[in-house]
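Complex shown without one protein chain; remaining protein chains in place.
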Amino acid sequence: MSHPIYIVLIPLIPLVCFLVLGIFGRKYFTNSAGIFGTLGLLTSTLFSLSTAYEYFFVSGKLNGVFQKIEVLKFTWLEFSPGVSIDLGILIDPITVMMLVVVSFVSLMVHLFSLGYMKGETRFATYYAFLGLFTFSMLGLVLSSNIFQIYLFWELVGVSSFLLIGFYFEKPSAVAASKKAFIVTRFADLGFLIGILVLSFYSHTLDFGVLIERLTTAGSPYLNTINAASFLGVSALTWGLLLVFMGGAGKSAMFPLHIWLPDAMEGPTPVSALIHAATMVVAGVFLVARLFPVFALSDPAALQVVMYTGAFSAFFAAVIACTQTDIKRVLAYSTMSQIGYMMFALGVSKYNGEEGLGYMGSMFHLFTHAFFKSLLFLGAGAVIHMVHSNEMKDMGGLRKLMPITHISFLIACLAIAGIPPFSGFFSKEEILMASFESNKLIYAVALLTSGLTAFYMFRLYYSIFWSKPTDSHHGHHGEGTLTMKIPLVLLAVLAIVAGFVPISSWITADGNAIHSSIPITFSILPVSLAVIGILLATRLFKTENELPQRIAIQMGGLYKAASRKFYIDEVYLFITKKVLFNLIGKPAAWFDKNIVDGFMNLLAKLTAGLSELIKGYQSGKVQDYALYFFGGITGLIIAFIYLWK
Amino acid sequence: MSEIPLTHILFLSTGLFFIGVYGLFTRRNMITMLMSVELMLNSVNINFVAFNKYLYPEKLDGIFFTIFVITIAAAEAAVAIAIIINLYRSHHSIDVEDASEMKY
Partner (left out) sequence: MSAASIIFYIVAAFILGTGILAVTTRKIFRASIWLLFSLIGIAALYFWMQLEFLAAVQIIVYVGGIVVLIIFSIFLTIKSGDEMPKPILTRSIFAALAVLFGSGFLLRLISLYTFKPTSTTVFNLNVNQIGIQMLDTKNYGYLLPFELISMLLLAAMIGCIVIAMKSKDKDATTFQNTIQ
């Protein structure tokens, strides 16, 4: 990296967009805000692509291994010699990949929003928020130390909050933004404690040094952190699990996933950007960032990651089959796919060919970003036309929206894992990795993959088939050109992203993986996906009674799944009934009666005292003269008789 | 005059001073309060003169202080009357009971 300056510019350009649009947008950029932001991001994207080219093809490799390169570093806050908070830029394969993904998807969303958000009163504000988010996310992936990542972590949380609550006139949007903020904030508390634990024992915040100190067998840091334990679990495991808790909160892993479906209250392009492609994979990115520590020093924590991911993947897929709001289906699908990435990390080992899961996870992150944002943008186009999120208001749209229809179909095929679409390749890697390490996880993954195909095509048929074409009147076309271009571009990527040689670029230890997956291995998952698709075709291609009857036959299970397995209710019960009654109410009572009471008592005493003596300040000059005379007399007597 | 002791003159000035004090405390009209202040200043003058004459006959300090006090009293009366007129303009009264806004 001979030119660090333009890597700095990648996150700074969106920041400038944010500042300019945020301060002057509503006055001077009422209509041109979108073009301004889009052009800024286009520059950023070009820089990202050139960084990727530079890194992967020119300067990234040293002796055949991709290096971690610290491009920039300066000390920001120094606590003591050796312990300081730095700001820096760290370039390694996953960073470069995330740079490309984030800036590209963000560019697509900027472009799409030109049409989608047209005519909004807070158009410039919307673009300002998008700029803020893009800046924070790019900063997050470029962070060179764990504290810096925390800063940007919170910033993406804030921008997510702002964008979910963009339609703040809607009470549901306000509630959703608050929910997202509080839940992720709660998880971030764990993250912060995890940071403190890890840095306390390793005496550093820097990623490179931290990983080196905590993975070198026999190093004093590793010994102390393993020796310290709490509740029978070593401090290292605690630290990693708490960091993972932060990641699980952002990545909507069970049981911290409850905010993600509600977050769909935000504008749909925002969902595509934040809640599908970029922010929600931050948790995966974080675990991948610390992966050497997980894999080499603490397999137990990695097991937790694996089981959490697998359970979330399956759990969310089941719920997705029952939802009727198309964005919620996509939200649960996102959660399921992120679960995939998580357990792929969980089953992975560090070295060489055994690091297949890590590679698969990153690969899936890469491909998923394209097809899932495509799905969301497609859904956005549909919603833009139908003005509803509900499946029952849709159907038969394939003739009216040909481009959306085709691109949506491509994305569905990709997510279902049908060759040669991109999802197939990344999913195969993950399945292979789990097959090699844990058969139970493999089984869950296979089942989830079948379910995925089923619910995606349920969605597809419900939107584009199911009803006769002419049931929609008064529509206003498929949308502007700026809305179609991103769909087409992403569709192309959803097809070809699978052919990107990720396996030789992004691996846990930097060495390329050369294994190929035998064709026989692919038969089972693909046929499962095909079964899922056929089933969905039978049930949902034309309107019929069958889905209704099956739902009734499933009875309680269907109901539970459609109510999201009552997780929200459980949270409500815990917070309202348990926390509020047991902790909140006594605390409130204490605050109201003891703390406030003491203050009120002081105030009353003061008021009473002043009530008693304020009469002396009567405003009448002769009273004052009398007091003055009394005082003088007293002093005279004292001087003459007492202090002679 | 030598058979009149100093103390008698001091009794006179004390009496005059407390007459002034009484007037200052009881009069509600600002002009009459000003008069009371003039009485008090005059009792002080009597003291200065008497002390000078009886106790320090070779000096003139008491006389000078009396002259200065008279001068300052003139200035004070002028300023006080300016204030009284200003007060009358704003309150249409020179009763100090009416000008009691500066209270709790």
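The first chain written gets the first letter, and so on, giving A and B; residue counts start at 1 in each chain.
Methods note: contacts are C-beta pairs under 8 Å (C-beta built on N, C-alpha and C of every residue); 3 or more make two chains touch, one makes a residue touch a chain.
Not measured: the values here are computed from a predicted model.
Enquirer: Just list which of the chains on display the missing one touches.
Expert: Contacts of the omitted chain with visible chains: A, B.
Enquirer: Could you list which residues of chain A touch the chain missing from the display?
Expert: Interface residues of chain A facing the absent chain: 622-623, 626, 629-630, 633, 636-637, 640.
Enquirer: For chain B, which positions touch the chain that isn't shown here?
Expert: 1, 3-4, 6-8, 10-12, 14-23, 25-29, 31-32, 34-36, 38-39, 42, 45-46, 49-50, 52-61, 63-64, 66-68, 70-79, 81-86, 88-89, 94-95, 97
In this text, only the chains that are shown with their structure count from here on.
Enquirer: Taking the mean of the C-alpha atoms as each chain's centre, how many Å separate chain A from chain B?
Expert: Chain A and chain B have C-alpha centres separated by 86 Å.
Enquirer: Which chain B residues qualify as touching chain A in the complex?
Expert: So the residues of chain B touching chain A come out as 21, 24-26, 28, 96-97, 99-104.
Enquirer: Please output the residues of chain A touching chain B within their complex, sorted ascending.
Expert: These residues of chain A touch chain B: 610, 614-615, 617-622, 625-626, 629.
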